[in-house]
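A single protein chain has been omitted from the complex, and every remaining protein chain is retained in its original position.
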Amino acid sequence: MKIDEISNLLHGGDYNPDQWLEYPEILDDDIELMKEAGVNVVTLGVFSWSSLEPEEGVFTFEWLDNIMDRLYENGIYVILSTPSAARPPWLAKKYPEIMRGNFMDGQRMPFGGRENHCESSEIWREKVRIIDEKLAQHYSHHPALIMWHLSNEMHGLCFCENCAVNFRKWLKNKYGTIDELNKQYWTAFWSRRFTGFDEINPPVRFGERQLHGQVIDYMRFYSDLHIDFLEAEKEIVKKYNPDIPVTTNMFMQHHTVKINYHKMAKSLDITSYDSYPMWHLGKDKTSEWKTAVWASMRFDFMRALKSKPFYLMESVPSAPNHFEFCKLKRPKMHMLSSMLAVSSGADSIQYFQWRKSLGATEKFHGAVIDHDGSSDTRVFRDVREVGAKLKEMSYLKGQKSKADVAVIFDWENMIALFEQQNLRKDKELFDKIPRAHYEAILKNYVNIDVIGVDSDFSGYKVISAPMLYMFKDGVADKIRRFVENGGSFVLTHYSGLVNENDLCFHGTRRNPAFAPHGLNDVFGLRVNEIDALCDDEFNEISYEDKTFKAINFCELTENLGAKTLARYEHDFYAGLDAATENEYGGGKAYYLACNTDDDFLYEFYKHVIDHSGIPRIVDSGYVKDIMVKERAGRKFIMNFSTEKRRIGVDGEMIELEGYEYVIIESSLKKSYQEGKI
Amino acid sequence: MKIDEISNLLHGGDYNPDQWLEYPEILDDDIELMKEAGVNVVTLGVFSWSSLEPEEGVFTFEWLDNIMDRLYENGIYVILSTPSAARPPWLAKKYPEIMRGNFMDGQRMPFGGRENHCESSEIWREKVRIIDEKLAQHYSHHPALIMWHLSNEMHGLCFCENCAVNFRKWLKNKYGTIDELNKQYWTAFWSRRFTGFDEINPPVRFGERQLHGQVIDYMRFYSDLHIDFLEAEKEIVKKYNPDIPVTTNMFMQHHTVKINYHKMAKSLDITSYDSYPMWHLGKDKTSEWKTAVWASMRFDFMRALKSKPFYLMESVPSAPNHFEFCKLKRPKMHMLSSMLAVSSGADSIQYFQWRKSLGATEKFHGAVIDHDGSSDTRVFRDVREVGAKLKEMSYLKGQKSKADVAVIFDWENMIALFEQQNLRKDKELFDKIPRAHYEAILKNYVNIDVIGVDSDFSGYKVISAPMLYMFKDGVADKIRRFVENGGSFVLTHYSGLVNENDLCFHGTRRNPAFAPHGLNDVFGLRVNEIDALCDDEFNEISYEDKTFKAINFCELTENLGAKTLARYEHDFYAGLDAATENEYGGGKAYYLACNTDDDFLYEFYKHVIDHSGIPRIVDSGYVKDIMVKERAGRKFIMNFSTEKRRIGVDGEMIELEGYEYVIIESSLKKSYQEGKI
Partner (left out) sequence: MKIDEISNLLHGGDYNPDQWLEYPEILDDDIELMKEAGVNVVTLGVFSWSSLEPEEGVFTFEWLDNIMDRLYENGIYVILSTPSAARPPWLAKKYPEIMRGNFMDGQRMPFGGRENHCESSEIWREKVRIIDEKLAQHYSHHPALIMWHLSNEMHGLCFCENCAVNFRKWLKNKYGTIDELNKQYWTAFWSRRFTGFDEINPPVRFGERQLHGQVIDYMRFYSDLHIDFLEAEKEIVKKYNPDIPVTTNMFMQHHTVKINYHKMAKSLDITSYDSYPMWHLGKDKTSEWKTAVWASMRFDFMRALKSKPFYLMESVPSAPNHFEFCKLKRPKMHMLSSMLAVSSGADSIQYFQWRKSLGATEKFHGAVIDHDGSSDTRVFRDVREVGAKLKEMSYLKGQKSKADVAVIFDWENMIALFEQQNLRKDKELFDKIPRAHYEAILKNYVNIDVIGVDSDFSGYKVISAPMLYMFKDGVADKIRRFVENGGSFVLTHYSGLVNENDLCFHGTRRNPAFAPHGLNDVFGLRVNEIDALCDDEFNEISYEDKTFKAINFCELTENLGAKTLARYEHDFYAGLDAATENEYGGGKAYYLACNTDDDFLYEFYKHVIDHSGIPRIVDSGYVKDIMVKERAGRKFIMNFSTEKRRIGVDGEMIELEGYEYVIIESSLKKSYQEGKI
């Protein structure tokens, strides 16, 4: 079956029967319970290497043959994983070079863990090639197979000598000459001018971490190496059946991932995402709004990567076991959180994992079937209910959402922000501030794409770029053209300071250069200084007769013609512009010179969206804890409060109990069905 | 003199004259002051290796001969230590392999510290054998010698290659086949199936720490290695005079020790303990109750190890120097804390150390004689007073206490709790929760034994097993039989989840298996889910018209016939049982599904003890800060408040000033004297 031809949304999860081969009754239970739960897909083979090649060159696929046949007979499709996320002990023992060099001094680390191979190791790549080829030969045309899942949650860095060699080649390719590298890294500072590429090492802790250009280049290099490895796996499996799509599961639990997903997505037919929001762990136990925003932003990122539906490859039906406090999912939350994913563009709800392991790391990580083995559990009933619901929603399969607004959350910009020596050391801000902007827009009840700086701007009416610190070549022009052509662009403090190598822009006395780089005329202002406020400090800004808080960063601006939206109220820069609007070409350029409280951001984006002519999904101001998304002409109204909420939709007042949602057909539905959107 | 024939309790401490050989006046002072302080025993030779064998093969025992003779002449007995807790620099320099491999990557560490030798090193063992043999030959029949003190505060782990080799042997011996190990460690998870024992390494930080079964096996292996080393030392000293008993000093300052003391105690004739409670450091400066409970629990553990009196081998007469704040012991506290030890079964009060060192690590650690050298000090007077008091209490020598109640605080269970990936990451809880149960029972004024899961259950009427996470083979049956035979058994949340290798118990759809493993019928309930609460959260439970807090962990139970004692009041599991009682056989099985506040635990154990028919030592409800213990028919009533307290004892009202105690003879005294108890 081709995956696109499956008419239903998918429901399933990681299935690891190789952990249970000695328990035939368990394997029987699995099939039976999957069918009951409305499971129509499972992911096999993640971490199965030691079951597939127990000794070097000895392949044991019989168990997998058997499982795949049985699944197929029972109407369950298979996503098959290459096993490269972890290797058997025998492989690490025989070829120690496949393990990574540590971040302290680059010395090789011993066997253990997962997703921790040196992608520079030729032996490692060869061993992966062999097992992948065997799998591809064997299963490429199995009728159950609908997708290849390459490796698993790829991430991390190796600092070994083999990587050093490859890094130097990568640098040579990027810079051409060592002089150009020296210029970009500003190595004259602290006497670090290199005379040859062979003097450059991976940025280990005991070595050099303060040439920021080098540090972010190392992260780019390693991201490219991951993608190169992925491409190699892809090539092998495609050789045997090019019609089977490939994916890999991305994850963004932390501030930054270690891979440029915008680049990686190009190598994938379908993007997949592992979502682990921290439900029920916020201070306010009556509202999951903030957590839902966090999850929603990542979903909107994943969907926008290829501008089409993504797969929710991993989620957990109740509590995971890696949080500080592993709280059970409250009743109705599993359904609600699944609807959030679906409304955001997920074509599947999948779990890690189907059945809880009995030992090792994640033995207490929530699964569909618990250690008790029973189906008489709250979790199993919750999962079954989602399965049934998904069956009703086949109209969404393959349908994307339309977004007029985009928020830029760019990988290269993020790693540069994180690695530089910032004016405030609380790096959480670089994650929080873009999310605060996303949230403020979301409260305006419009769909949003979360994009990179290299993404196509042309489809959007409003683009917001919070803390776009790095202006790679062409970015300033791209913004200028977007505004010229009628778009509304929001830029903030800490933007346009450095080029792609973390090298600051600069001017001369007679040709001074102020931030935002190259765009003073577009925004009608210049930035003279950046003030970093302490955590216990704030300024205030006045906007439309109300006063809001300015926090964290306050830039001292100089107005070059922009219309003032808000001014600072206090301190020696009282009266300077804190928020401005500037007409340029056919569009508008907005500048926020400070970070602010959430209330101001909401009002600010209300103003921006009001003036951009973008229709809201529902014609209502933000109702606390109510999230609204539209997909394929259906409006999803979701209540992330534990309490009852009311919201007006299409002239009617809708009431939702705690953690309830409703799906409403919009006038757009027909347009979607007719393929007009 | 045989130690058992000494009619008095012992009073003394670690004496290190080898630090003072150049100061003869000091050595003279020592003897004089010891006699004044009522000291009748000193421990010699801990850390004396470099004084006994200054160069390889050159032995200088003259100074020790001289000291031992002088002590004997002055009526002071000697406990002589083997010097294996620290080695001279020359030894580490010549044989670097005697030092341990570090926890990051297993590389050998340089010379330094103490108690940090690789117990796998054959050279190390040979060098210890030689010095021990020399000492034993020389001193085994010295009239001052009453006990051998083997090494000192043994603990810690080595991660070197020699240990790796021994670990593999240990594993082979335990599991027989690598298949069995793979099954128990659940190595199919993350593709870690081993093909041979030689693929397994010590669990270093840069390697593998997530196969929990392996991690706890490594701790077991190293505990066995420590005990094996201890046995080797014991064999040598016993060869020359089997009548001299051996001990080693245990310590439990931290959550867990690194050695299975229940196993180690079997190798000792007498158990010894180093006690360092954090007196005066709690938030409430008017009450030392919580600290006294901490100390008392460890004393009750040490006494129960061999079910006979233990030696308080180390304590400090005033402030130690390893705490965050080193507060002086307040007036009367040294006496009170010493009485706590004696009432709990200590046959000695000993100090580390007699005289403060002038340099290095512990130069500010409290000692009997301070740097000033004076006897005109508060500390010396306090010590002298304890010495005089102990002389009056010879009736206690060799007398044990009788306890009808036991609390299980099991080493293997503790290390498994600590090493697993728990549903809450605050590991302090695994120490606090068992102590909270112990405290609640202690407030009911009964004697308590703190035991292991392998201890004999038969002598007890009530056994409490807080968080008995690990059910080794036979444990479930042992509990069942205990209840059948009329005992009251208390089990709590987070119990009966894994076998001895941290492998979860499991069931199938038609034979589901719920916690507590194998005992659903005994307790009349099953556990469906475990909810981990955040630190700022609580539920409430109702019990006998009062409401108490439920915190940390709340299990969602399903009643299978038990009598409800308390129910949850809030959240989606309101109404479910939080505490139950079930009649089974001739006994009662109690289950606490959540951790609670101290008040509930007190009420709960009041109920349990009331119904078990155990007599209280004093017929009174808990009076704040008053601790009561009974030893050999004497009731010790101790006031750990700075304020006056009153308590009814045997029909009479007793008033105690702050930090005062009283000893009352009970009707049992005669039974003890006649050997009936």
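Here the chain labels run A and B in written order, and each chain numbers its own residues starting at 1.
The criterion applied here is as follows: a residue touches a chain if its C-beta (ideal position, glycine included) is under 8 Å from a C-beta of that chain, and two chains touch if they have at least 3 such contacts.
Please read these numbers as outputs of a predicted model, since none were measured by experiment.
Visitor: From the listed residues A:S7, A:Q421 or A:S667, report the one that touches the chain absent from this view.
Guide: Counting the whole complex, the residue in contact with the absent chain is A:Q421.
Visitor: Given the contact definition stated above, which residue among B:K239, B:K363, B:K546 or B:H611 touches the chain not shown here?
Guide: Of the candidates B:K239, B:K363, B:K546 or B:H611, B:K363 is in touch with the missing chain.
Visitor: Considering the complete complex, identify which of A:L33, A:L64, A:M154 or A:L211 is in touch with the unshown chain.
Guide: Of all options in A:L33, A:L64, A:M154 or A:L211, contact with the hidden chain holds for A:L211.
Visitor: For the chain that's not shown, point to the residue among A:Q137, A:T177, A:N485 or A:N528 touching it.
Guide: Checking each option in A:Q137, A:T177, A:N485 or A:N528, the one touching the absent chain turns out to be A:N528.
Visitor: List the residues of chain A that touch the chain left out of this view.
Guide: 105-106, 183-196, 198-201, 204, 206-213, 420-426, 497, 501-509, 511-514, 528-537, 556, 572
Visitor: Quickly run down the residues of chain B that touch the omitted chain.
Guide: Against the missing chain, chain B presents residues 16, 18-19, 22-23, 25-26, 29, 32-33, 47-51, 54-55, 83, 85-90, 93, 102, 107, 109-114, 281, 283, 285, 318-319, 321-328, 330-331, 356-364, 371-379.
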